[in-house]
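What follows is a single structure, written as structure tokens, with notes after it.
Missing here is one protein chain; the remaining ones are kept as they sit in the complex.
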Amino acid sequence: MSVVEASEGTQKATVDANFEPTILAIACHWCTYTGADLAGMNRMNYPPNVRVLRVPCSGRVNPQYILTALNKGCDGVLVCGCHPGDCHYVSGNYYAKRRLMAFKRLLEYTGLEEGRLLIRWISGSEAGKFRDTVTEICQTVKALGPLSTSEQDALTAFSRSAAGLADINANVGAAAGFASAPEPNQADGAGE
Amino acid sequence: MSDIQSQLRARAAELLSSGEVVQVIGWMDGRFENQTTPAFIDRPEDAELLVFNEYCVNTTPKYTLYEKEHGKLAVCVRGCDSRGINRMIKDNQILRDQLYLIGLPCSGVKDRKTGELLIKCQNCNHRNPVVYDELLGDAVEEPQVNRYDVVERFEAMERDKRAQYFESTFNRCIRCYACREVCPVCTCRSCFVDQVNVGWQGKQNNLAENKFYNLTRVFHIGDRCVECGECERACPMNLPLMAFNRKMVKDLDDLFAAGEAGLDAEGTHSLGTYDVNDVEEFM
Amino acid sequence: MTLEIEHGCARAKEQLVPLACKVVSITSQTSDVKAYRIQTADGQKPFDCEPGQTAMFSVIPYGECMFCVSSQGEDYIEFTVKKVGYVTERIHALNVGDSIGIRGPYGNWFPTEGLKGKDVLFVGGGIGLAPLRSLLTYMLDNRDDYGRIDLVYSGSTRDDLLFLDEIQNDWPKYPNTFVNVSIYQASDDWDGAVGFTAPFLESLDFSPEGRIAVLCGGPSLFRTCLESLEKIGFPPEDIITTLEMKMKCGIGKCGRCNIGSLYICLDGPVFTMAELADLPWSAH
Partner (left out) sequence: MLLAKDRLNELLDHLSTEARVYVPARIETQTRFALYSDTVKPNFKLVNTELPPKDILFPQTQNMYRYGFDAEGVPFIDPIHDADDVVIFGARSCDVRSIECMDDVFLTKGYVDEFYEPRRSRLLLVAMACNTVAESCFCDSMSLDPNSAPAADIQMSEGDQAFEVTALNEKGEAALAAWSSYLTEGSIEHAAVSCELKVEMTGIKEKLDHMFEHPIWESVSKKCLNCGTCTFVCPTCHCFDISQENRMKIGERFRSWDSCMFSCYTEMAGHHNPRAEKMPRVRQRFLHKLCFFEDRYGKSLCVGCGRCVADCPVALDITVLIDQIGAAELTEGAVHDA
């Protein structure tokens, strides 16, 4: 049980250049989702790896969502909400801030690489910031490589090999409760 | 301590025969040498069964939840127990006037096999009860300890090694939920684990689900944890659970000056509130 | 006269892995009860079973539930399912043609041989008709083998009565077959009897002589009707019932339907009250 008993670090496989990460972006309806919309309307380009999950408020983001996403096939999670002070429900994002600050530290303490969980405040007018943030997390996670396979169970591996990555990518937005995801299309990022 | 024990027996008998309480929750001897087990005394003549020594490993607060229906309870409380009681009062699990708290100063509890101070007691800085109706014996000196010692050692590790260490920790979890059941803070009527059809927690025992359970548990109690260390002691697989709990406590203290939980029965907990001037790191 | 009920019958073709089947028809019985006819993916009857046996209905991604096979035909088996929880909600969302899994049949069955030549009184309420129906339709199909058949059936309102058309119009046409239906509260659309099952049963004045009672219903109906039957004079060995517990495996291994030394899924679900009296069990 002592700290020193932990054995030598694992050999990290070199990251496959063709690796395309799967990123879950949890976006608050009032600011970030609108910002993502605006990015789409402005025909901004951002990586197609991100699936957007719309929630009413960042204060609604249950830390278990983040854990589930990481457990069941996502390589990174982005949580976005209104800037402090701008919350549609007055204080939701203040609660979210405290919660996520603590939760991010806990996750990284138990071994998650820094950069796999990113939290940002993005307002409805910050289409550019949304694009930049998505690009940033995609690049970071791509460099980090797939989330260590031992953290995902055999079923994920099977579903990827059996159904084919392309199929999964095409469907992931609609399945597993990830409804209301905007088309992850490179040309027009978001749209309703 | 034997002096306190005889006082305890006498007081328990008095409380029961006067009808002030219907039950005294404390400890009694187990089958083996130096083993104790929780005791529920409801007859004055059984008060002789009560023991108080350096092997009383169990904490008492959680039992008040099940026993309160019988009437007013007398509960033996040391520092850790009393903080748990405070926390349960604050969480609206029990009312203060349902309890008669017999305060017992404690100088740490030992492992019955090794005779060493339990890990939970090595890091204890509240040996005297923080709330009680009467205190038996004299208050003991509070030790100066660095509660965050374990957390700091883990934080100093390389991420890879730490990840591997915790991965192995989660792998060894058998998900018996003893940590949940002993915890004075785990009082949800329907735990997320038991909400089978909602599907928070899968039934399979694998790394992903074990991690999900443990991290959710830690995060859910982290801001209210009274640091009694009972989860770690109860764990049949001897997992270092306080390394997680204390990490939460430490972070919340660093970030929001959360302080220690369970020192009083008022106020709120650090994740149940906010301050517009909180540190900002998500811009 | 003692009835021989077989216990510990192992007949299931599929133990734990279900057979791929499909829904061939759905009939809505009440607002929250539907009857499902099931065939295998290639249009066969999934299995033959005796009246009273159960099977595990597997809504593929959501879970499994144990139901009594409420009737069967040449090429189908039928389940009657009330929407009460998570899986049954998913069952109610099924459409004709949807793929499901079925494994079974499990458990024992009503003593179709032992009842031959006897009068049978069926007592049931609400969804409790489903298991009774399996035996009742079997007896009607083999009408000459059995004596008089009476059904005492109740529901909260007219809309809670299952197979009402069949009960009122088809079954009484068989010889020596009588139905008595009541609802708990009077309403404009009901001109029949009104009252709870137990007093209604007592008012009908059945003689226990040469008659076997078959009882199935929810906990309160079960308790009250059991008392009534005993009051009328039915000895416990002449009262048959079918029990329910949470079940997962269906083959007497997973443990949760254990009562005393028995497993309801394998040794039951059909017992006489005399057998139940020996078990550490209370009619909860």
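In this document, chain identifiers A, B and C correspond to the written order of the chains, with residue numbering beginning at 1 in each.
As a convention for this text, a contact is a pair of C-beta atoms (placed from the backbone, for glycine too) under 8 Å apart; a residue touches a chain by one contact, two chains touch by 3 or more.
Here the structure is a predicted model, which means the values were calculated and not measured.
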Just list which of the chains on display the missing one touches.
A, B, C
Among C:92, C:118 or C:248, the residue in touch with the chain that has been omitted
C:248
One chain is left out of this view; which of B:17, B:35, B:125 or B:268 touches it in the full complex?
B:35
Sort through C:72, C:88 or C:177 and give me the one touching the missing partner chain.
C:88
Option touching the unshown chain, where B:194, B:264 or B:281 are the choices:
B:194
Which positions on subunit B touch the chain that was left off?
30-32, 35-38, 40, 58, 62-63, 66-67, 168, 172, 174-178, 180-182, 194, 196, 202-206, 233-234, 236-239
Positions on subunit C where the hidden chain makes contact
8-10, 12, 15-20, 41, 60-65, 84-88, 99, 101, 219, 244-246, 248-249, 251-256, 258, 260-262, 266, 278-280, 284
Missing-chain contacts on subunit A, rising order, are 1, 5, 72-73, 153, 155-156, 158-159, 162-163, 167-168, 171-172, 175-176
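Here, only the chains that are shown with their structure count from here on.
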Core chain by centroid distance, with centroids computed from Cα atoms only:
B
Relative to subunit A, which chain's C-alpha centre is the most remote?
C
Inter-chain centre distance, subunit A versus subunit B - centres from mean C-alpha coordinates, in Å:
35
Inter-centroid spacing, subunit C versus subunit A (mean Cα positions, whole Å)
50
For subunit B, which residues are shared contacts with two or more other chains?
none
Subunit A residues touching subunit B in their complex are 1, 3, 5-10, 12, 63-64, 67-68, 71-72, 84-85, 91, 94-95, 97-103, 105-113, 119-121, 148, 150-153
Subunit B contacts subunit A in the complex at 150, 153-155, 157-168, 192, 200, 204, 206-209, 211-212, 215-216, 218-219, 222-223, 238, 240, 244, 247-248, 251-252, 255-256, 270-271, 274-276, 278-283
